[in-house]
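Scroll down for the structure; my scribbles are underneath it.
Removed from the display is one protein chain of the complex; every other protein chain stays in position.
The block that comes next holds chain A.
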Amino acid sequence: MGKFWVIFVASISILLPFLCNSFSPETPTDRRVLVLLDDFAVKSSHSSYFNSLKLRGFDLDFKLADDPKIALQRYGQYLYDALILFCPSVERFGGSVDVAAIINFVDSGHDLIIAADVNASDLIREVATECGVDFDEDPSAMVIDHTGYAVSETEGDHTLIASDDYIKSDVIIGSKKIEAPVLFQGIGHSLNPVNSLVLKVLSASPSAYSANPLSKLSTPPLLTGSAISLVSVVQARNNARILITGSLSMFSNRFFRSGVQKSGSSTKYEKSGNEQFLTELSKWIFHERGHLKAVNVKHHKVGETDEPALYRINDELEYSVEIYEWSGTSWEPYVTDDVQVQFYMMSPYVLKTLSNDKKGLYSASFKVPDVYGVFQFKVEYQKLGYTSLSLSKQIPVRPYRHNEYERFIPTAYPYYGAAFSTMAGFFIFSFVHLYNK
């Protein structure tokens, strides 16, 4: 019996941190990450990147992509919070994983990193297409840039690109400026114009194009210039985040450590920007940054504290919401001045910027419009890089009750006078008529 207890307590104490550390609305940072690889050599050749993740507390589970034992979920529960696909050439995943499973994984709020490469398999392309980007259809095409290439030993190889055309968002790539350009070698992709959620994080320079570097260019390339995206991110509507890049090697230790000199530029950097760029980006992908939550949505009449079931037209009301940002370890007050609340019925009747107290509490007070109907308090906060906040709370607005109108209106006094004088006159008339014979 004692032995049983020891085993039980031991297993609990092993499992407990594992159970507690999983992704949840309260601690949105991912903890358990499945890494799928083409072969285990990548594990060591890209160890810097993986180590940086491990150092930040992630629990990485390396598996071969065609391992028949891999599974994303068991008994309806997802086993991982995030998935890293470093397996550009896999033709078919092992186990129960397929494109639909990965898409479902994302659609239930989990994060995904896809790194493709030249000769990326159709499977990886399909996953990317589902996420709103299209890799160049030519399997052997690479991004070539004859002016923005990185100076290297092999002269004439212009497929190794040094790019510094980042997205202008401190939330996504960190507030610290990335000094050195990022090295990229791989396949380019374009964003699907229909998709409104996908963002170019690192784009190619205007002189870049996508073609097979070994063959002669016979037809004009399909992808050219800054339409080519090197690294893209998607923040889905359920705030799942996806990173898509056409270069697996940009995560490698070699690229992390190598110095970089952009052609035409005299400054030579000791170390490329890859490490900083990708580490910061992974912080965003894994919800260590830019994750907001809105709690305690409250509204009440001015001077009251209880939330009414419905308002009356022309009521004065106060609306408040608390917004916090996840810093990776704790919830910090989110301070900004551009959160707006709408009082909405088919169109916003009131649109007001919320004022905040620097402690995360946003509030506004306004007057209910002189229109009755079913209104909504709506906060639609969509800011680049942040999770989108979409709060709506339905509240009916009723007209005046019969006894809420003003009772004695001065302009009505003539009418009152008329009514009463008629009554009096009728009485006198009847009296005179009946008795004055």
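Heads up, the rule we're going with is that a residue touches a chain if its C-beta (ideal position, glycine included) is under 8 Å from a C-beta of that chain, and two chains touch if they have at least 3 such contacts; residues count from 1.
The definition used in the following text is that contacts and distances are computed from a predicted model.
Per the UniProt record, the chain missing from the shown structure is "dolichyl-diphosphooligosaccharide--protein glycotransferase", taken from the list "superoxide dismutase", "dolichyl-diphosphooligosaccharide--protein glycotransferase", "Sm-like protein LSM2" or "Protein YIPF".
Per the touch definition above, the residue from A:A101, A:I178 or A:L197 contacting the chain not shown is A:L197. Residue A:V234 is the one among A:L34, A:A82, A:A141 or A:V234 that touches the chain missing from this view. Although one chain is not drawn, the whole complex shows that of A:V106, A:I187, A:L281 or A:L317 it is A:V106 that touches it. Residue positions on chain A in contact with the hidden chain: 103, 106-107, 130-132, 194-197, 234, 236-238, 240, 242, 310, 345-346, 372-375, 394, 396, 398-399, 401-402, in rising order.
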